[in-house]
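Removed: one protein chain of the complex. Kept in place: all other protein chains.
And then chain A:
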Amino acid sequence: MAEEMRIVLRNYGKIDPLKIDDYIAQGGYKALEKARSMDRETLIEEVKKSKLRGRGGAGFNCGQKWSFAYQAQADQKYVVCNADEGEPGTYKDRLIMENDPHTLIEGMAICAYAIGATKGYIYCRGEYPHLVGILNTAISQAKEKGFLKDFDIEVRSGAGAYVCGEETALIESIEGKRGEPRFKPPYPPSEGLWGKPTIVNNVETFANIPVIVEKGADWYASIGVPSYPGTKVFTLTGDINNKTFFEVPTNTTIRELIYKYGGGIPGGKKFKAVQIGGTSGAFIPEELLDTPVAFDNMAAIGATLGSGAVFVLDETRDIVDVVTRIAKFFEHESCGKCAPCREGTARMYEIMSKINSGKGTTKDIETISRLGRVMSCSCLCGLGQAAPAPVLTTIQHFKADYHAKLV
């Protein structure tokens, strides 16, 4: 069985996050020095070869994304860290920034060197006001020590909008506007912040970079599942004994996460379902628990790895009620820019409430399934596309729970 392995949380509890010397004593900023001694193309090739894929949930090859921004010709390029962490049940990025802010800054500085950017932003969700001070302290320490050279990093605060985690909405928000997603393409690596080539990466993605540069792509690529190597940080909530976090190699199975690391279900109750990847994730039944958590393995069972939230429900839980709550979340967080999502999330919540209050019919289940399928392919951004997943997967795997509530 896979053991816990700490890469992005390697300094957790070992250093004082506000002391740069502690970070340096653990080998910190050596990777940045090494990166700068390499030529840019070799560096990006190394990141590509490590097969590191975005930890924000979409799993895009990190080095490949960097190469797009590297190739783009422009007078200014930007590096943006997505620290919006809006997915309910997720707090991994907070753990990294709270306990080891320099690992994020070093990762961003390596990216800045690779693509040729002189300006960076950390977009930190409004719910984490205490992190702004920690990040600013760390940035000024790194500046003072001369590690950042001409790379300047600014911290910006979000203000409570889930959709601002979507990279183009995030970019709009940094620009001081309403956080509404843009049409993609163009993707940010060619046209991002103020129309300039921009790399947006998640906190956990950046935190992997110094270790990859230090230990090499081959070392990293050999950990976990080859198509999505490395580790992933999971945060466990719901009906589970150990409500805490674990960083494990990606070949760990869902069952191991719940029973080995999570210590199983409290009170001797039976497992019912687990939702992985946050509120936009699929609900997974018992028979699929032996799936490794890696990106493609999850996709193969119609689920997502997403942000790495693990939300467990025991046999006594009312799954239709939970899904109704989730439907309300999406109705509230839809930005309203496109009709299928603006209208779709509202209708979905309406019908789920009807079913949940015992007034639904089989016709409602059919309608909501059709609506969900339409939304997954016609919504503009990932919010609307993923919103139906909890509804559709529970209708698929837990139909009896719905039928029990119909008139």
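General remarks:
To be clear about the criterion, contacts are C-beta pairs under 8 Å (C-beta built on N, C-alpha and C of every residue); 3 or more make two chains touch, one makes a residue touch a chain; residues count from 1.
Definition applied: contacts and distances are computed from a predicted model.
Among the names given as "Peptide/nickel transport system permease protein", "NarG-like domain-containing protein", "NADH-quinone oxidoreductase subunit E" or "tRNA modification GTPase MnmE", UniProt records the absent chain under the name "NADH-quinone oxidoreductase subunit E". In the complete complex, the residue from A:K149, A:K215 or A:H332 that touches the missing chain is A:H332.
Screening A:S50, A:T90, A:T168 or A:T394 for touch with the missing chain picks out A:T90.
Of the listed residues A:G56, A:G107 or A:G238, the one in contact with the hidden chain in the full complex is A:G238. Checked against the full complex, the candidates A:S50, A:N82, A:T103 or A:S173 give a single residue touching the omitted chain, namely A:S173. If you put the missing chain back, the residues of chain A touching it would be 85-91, 94, 125-130, 156-162, 173-180, 194, 235, 237-239, 243-245, 275, 279, 309, 311, 313, 317, 322, 325-326, 329, 332-333, 335.
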